[in-house]
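Have a look at this one.
All protein chains but one are shown in place.
Labels for the chains are A and B, by order of writing; each one numbers its residues from 1.
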Amino acid sequence: MHLTVNGDVHHVDAPDHWTLLEVLRYRLGLTGSKQGCDKGDCGACTVLVDGQPMISCLMLAREAENRAITTIEGLMPHHIAAGGTGADPVQDAFDQCGALQCGFCQSGTILSAHALLSGTPNPSDAEIRDALAGNLCRCTGYTQILQAVQLASARARGVSPPPRSWETPPAPAGSPAPSPTETA
Amino acid sequence: MASRDIHGIDPPWGDFRHVGRALRKVDGLAKATGAAVYTDDISLPGMLHAKLLRSPHAHARILAIDTTRVRQLSGVHGVITGEDLPVKFGILPWTQDETALAVGKVRHVGEPVAAVAAVDEDTANAALKLIRVEYELLHVYIDPFESLSRHDPPIHEQHRSGNISKHVHLSFGDVDMALSHADAVVEGDYFFHGTTHAAIEPHCAVAQYAADGVLTLWSSTQITHYVHRALAHVLGLSAHRIRVIQPCLGGAFGGKSDPFSFEFVTAKLAMLTGRPIKLLYTREEVFYTHRGRHPMHMHYKTGATRDGRLTGVDATILVDGGAYSSYGLVTTYYAGQLLTGPYDFPTYRFDSTRVFTNKPTCGPKRGHGSVQPRFAFEVQLDELAEVLRMDPIEIRRRNLLGADTTTVNGQRITSNGIAKCLDFVEQASGWTTRRGRLGYGRGLGVAASMYISGTNYPIYPNPMPQAAVQLKIDRSGLVTVFSGANDIGQGSNSIAQYLVAEELGLALDQVRVASADTDLCPVDLGAYSSRETFMVGNALIDACRKIRPQLVQAVAERWQVDTARVRFVEGVVIDLEDVSRSMSAAEAFQLAEEKFDTLGATGAYNTPTLGGDYRGGTIGAAPAYSFTAHAVEVSVDVETGRITCHDVWIAHDCGRALNPMLVAGQMEGSAYMGVAEALMEDHDVHASGLHKGPSLLDYRIPTSVDTPALHALIVESLDPEGPYGAKEAGEGPLHPSIPAISNAVFDAVGIRLRHLPFTPGRVLAALRARQHSAPSGEPELAGGPR
Partner (left out) sequence: MLRLPRFELRQPTSVAEAARMLADLGPDALVLAGGTDLLPNMKHELFTPAVVVSLGRIDALRGIRAEADGSLRIGAMTTIADVAHSPIVAERAPCLAQAAGLIAGPQLRRAGTIGGNVLLDTRCQYYNQSYFWRSALGYCLKKDGTVCHVVAGASRCVAAAAADTAPALMTLCATLEFERAAGQRAVAIDDFWVADGISNRRILPGEILVSIRIPPTPPGHRGAYGKLRERGSIDFPLLGVAARLDIDAGGLVERADLVLTALAARPRRVSEASTRLCGTQPGTPGFDMAVQAVAESARRHCHTLSNLLGDTAWRQDMIPVYVKRTLQAAAAGGGPVHHL
């Protein structure tokens, strides 16, 4: 079969029952997409198929022919080819916000975030959470992930990102009570 | 020993250049670009794939195992059973009751019984189906109360106390007297259910046995050093012929801190076949391996004066250990020993019993042995506040331990920021104007806790350092740090970079870290008990302060000035009194190498002697303690019983935030995990011992839409013994979330949730019970609804 991954066409020899994730990891050596739960419950295997985040452990590799597949490894080279330097801005924002603790869920999460920002450059918190609702993270509590997406969005629009709770200590006693629904 | 290990809280020269900043991690971009190598990403030429055959029975004798048909299957290169690895092991030297593959009997569903190595996983799976095992079924122990009294058949035949894994009874002061004289006494039963780590990366190991007889094991482990020792012990190899490497790791939370079956099996199969072996768990297998939070049935009785001063606490705890010991001895102690802060109470007694059951083994999960008692006690403290008509934050304030004191069970408290933690959450949540005033169905709750920052004792008793690093200083200006520490995502490698760059006055990109490789790195005991930053941090400063004088002296001699004038600032060396003079750090390194020959230094850390002077007194003793307070805001849908947690304000005293962004990340992740355990997670088995739902679909962890807003508020108490004053942040911030939710639900709808998890069904049942109870008999609710 021929698979187009990160802009390159690969000839791959694999049995029909191999999933796209297995081919990526164990035939093409693209180990950035991760295996977390075997059957589509966690999102760690998320790749972009024609720009859309999909679960690669539930896609047959043969079904991915004639589609453009982007894995986490493809973002930086694409960014550089487009005239940028270093990591893709979304990857960079995740790094800058501390969103990569163990990092295992992040190839999937970053791709979901990347696709969101491509279509929705200024997403609300709720929109970010909804877009990432298929990517389980066990380390961050999603807070720094949200901040990373907000940062990437703010940078692209040339504005400042929202402040983070630990950047300023709470007001001293006697100050007006804060709004209870401030987001982190 | 102790004086060597106190480096002070102040920056090494001038102001901090790196410490205290929200810096990137050393491995952040590697992870973000998919370049970081995790264990399953490793592939070696000729590598075979191993699979484990697991027991379908919870308790059974193995009568026979027939592997003859397996050996005939094309593509199978090795098959082993318990006979091939009979040596017992266990993380604690006193309770080594496990074997890599079952010998004689199986004790829980999913216990490994045999293993195969084949050309690919499909063949290995097919091979497993050809193995015939004959079992004789035995009585299955599910209810821990049964294991207390019934010992026939024993789960562990050689265990002296039948099905009782460990019993601890400790008493400090006269609790009975204190409670009988108390103005107010609250007593109750509390239950904490089983939960598991559910790290996104399943366990994986790759083993290679070279022609010269050196074994290399790559493993997703938190404890390279202990695995190293266990491999030598079980395989009968000299430890110096074994190398253990921890690649990048996808989350652990305590679930990867035992030596495991799959590690011994891959090593053994590599030795038998002469080929590299990989074994990757399925998600289901991770559930059978477990080592998660011990379910605890707890009974607490607390007394106080009418002013809210605690007079005594009496606890009885039944700990459900599952099939093997693991860290259980420690858990049994921790269940009582870790409750004695942040409050001061003069008398205390706990009776803690851990039993074996035929369920996946329990072990350390974030906040090991401490989260469960903390839940019970913080709810009971709120109940006491209700009886005394006192605000829940006020009653806590009246009982706080201060700094530089000793707890009732002999633990040394040094830095202590709990008062500020309570202040912060009080302010951030608008507590004083909002609690009790949000209307029926919405409420605020508070809870506080204390946790160890490293422990006093190594897992195997020895007087050697608990943490160590080695520095290599290169002419290029690069410093390489060899650190034994296990970076499991918490950032211990990043901390190494920040501290070395700080101490030696370098730019961040002049420091690189190689870690968790037993060939290259000195021994560090591992990532557990929140010890890495504290202990490795001190070891790093120790090493740097050995090498720094050489660097400074070499420059001073070149410039012919006093050493006090020489300062390294982010990679540039300056003369404080002559701005025209400077050189690069690389040049300084070369000068020093010329003068002192090849440069290098080691640094180490060991805890001072700590703990009470009684048997078990060191368990729970730590060189420093972190402190945490949470306030949470919830709403309760009284028609469905569902609790929605909207906000968690987390105030955590981490001593000094070496990197506030990483500290905040730990605080948020911890709080998220606590909320998940309170509302959603449930690790449970059927009556047969079979796990009810061993998948991430059925074992539910919150998605991004299920998680509340988490507000991290950092408190710094500048610990005198932590590296620059730093203490832990990885486990403490989980504890208060769970009781705070229960306490918030009380504020919202006037029911007490003492039984976890807080399912909608339980909430509805409690609401109905409250409706039916006679209103006149109830104490007046402090700030609660009608």
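Here is the rule we go by: a contact is a pair of C-beta atoms (placed from the backbone, for glycine too) under 8 Å apart; a residue touches a chain by one contact, two chains touch by 3 or more.
These figures come from a predicted structure and were not determined experimentally.
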Among A:Asn6, A:Thr19, A:Ser33 or A:Gln147, residue touching the chain not depicted: A:Thr19
Per the touch definition above, residue among A:Pro53, A:Gly141 or A:Pro170 touching the missing chain: A:Pro53
Residue in contact with the excluded chain [from B:Ala36, B:Ile155, B:Leu280 or B:Val330]: B:Leu280
Contact with the hidden chain (one of B:Glu121, B:Glu557 or B:Glu570): B:Glu121
Chain A, residues in touch with the chain not shown (by the definition above): 15-19, 22, 35, 38-41, 43, 46, 52-55, 58-60, 62-63, 112, 130-134
Hidden partner chain, residues of chain B it touches: 54, 56-57, 109, 121-122, 125, 280, 282-284, 637, 639-642, 644, 680, 688, 690-694, 697-698, 700, 702-706, 759-761, 764
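One rule holds in what follows: only the chains that are shown with their structure count from here on.
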Residues on chain B engaged by chain A in the complex (per definition of touch): 22, 24-25, 27-29, 31-38, 40-41, 43, 197-202, 248-253, 280, 282-284, 423-424, 426-430, 432-434, 488-491, 633, 646-647, 657, 660-665, 667-669, 671-673, 695-697, 701, 703-705, 707, 709-714
Touching residues on chain A, where the partner in the complex is chain B: 25-26, 29-39, 41-42, 44, 71-73, 75-76, 86-87, 91-92, 94-107, 110, 128-130, 132-146, 164-167, 169-173, 175, 177-178, 180-184
